[in-house]
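Note that one protein chain of the assembly has been removed; the remaining protein chains are unaltered in position.
Presenting chain A:
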Amino acid sequence: MEKLELQKMANEIRKGIVTAVYNAKSGHPGGSLSAADIFTYLYFKEMNIDPKNPKKEDRDRFVLSKGHVAPGLYSTLANRGFFPVEDLKTLRHVGSYLQGHPDMKHIPGVDMSSGSLGQGLSVAVGMALSAKMDNKSYRVYALTGDGELQEGQIWEAAMFAGHRKLDNLVVIVDNNNLQIDGCISDVCSPYPIDKKFEAFNFHVINADANDFDSLEAAFKEARETKGMPSVIIAKSIKGKGVSFMQNKASWHGKAPNDEEYEIAMKELEKAGEELCQK
């Protein structure tokens, strides 16, 4: 898929995120929107996956360590054909398979249940280790939040991944600089993120999470890196794509009301039309 097509798809995925969270009347739009381009790139360009065969053995694996941005993952999977886009409206409803946080038992395309911050990276490490033990070529991608780096288990996992030289593992840090209580550097700074991963023997790549050229270069570099795991520190804008949500910690975990939903969808539709005229 070419860059313009990726941009169009990311815009569709953003519409799905806003629609899902609006219908759920709760959820996490801010981080879902900041990571929407990362999701799009992974599922439409980078990863070896098959929506018709979600469990195929040699597929690349994805672990959403920051599980609360499930709407971002769900909207991507739906738009990629794993399940109907219409079902996004059932997010968080009783009886729906679209749980508030990813549930691998019931959602096609979800490789790992997650939600409790700090735990996903360890699981991704286990998957990458399994591939190495079996001489399999699949790769494992894990998306973490930047605030999530405050969890100690992340660094246990990083230490092990570096020690074992898991070059089939790519950690992506969605670096939108905000967590529930405010700026990550004010709450409990994880910076410098690059130096920390470097110290754990990671190859560090900096990228712009909302620019497909930058993402393409970053994932290519990760693919070419041998003998050590890679981390892509992806600078992003929380709430990206919806003007009133952008860079606002308050939009970490709340749903838009009727009026806000209308404004958000109009903005995204306009952005989509502009992309179509390119």
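Some notes on this structure:
By definition in this document, a contact is a pair of C-beta atoms (placed from the backbone, for glycine too) under 8 Å apart; a residue touches a chain by one contact, two chains touch by 3 or more; residues count from 1.
We adopt the following convention: contacts and distances are computed from a predicted model.
Within the choices "Molybdopterin-containing oxidoreductase family membrane subunit", "Nitrogenase protein alpha chain", "Putative DNA modification/repair radical SAM protein" or "Transketolase family protein", the name that UniProt assigns to the complex's undisplayed chain is "Transketolase family protein". For the chain missing from the display, the contacting residue among A:Ile49, A:Val85, A:Leu98 or A:Val125 is A:Val125, taking the whole complex into account. Only one residue in the set A:Tyr97, A:Phe160 or A:Tyr261 touches the chain that does not appear here, and it is A:Phe160. Not every partner is drawn; the one left out touches chain A at residues 57, 61, 63, 103-105, 111-116, 119-131, 133, 152-153, 156-157, 159-160, 163.
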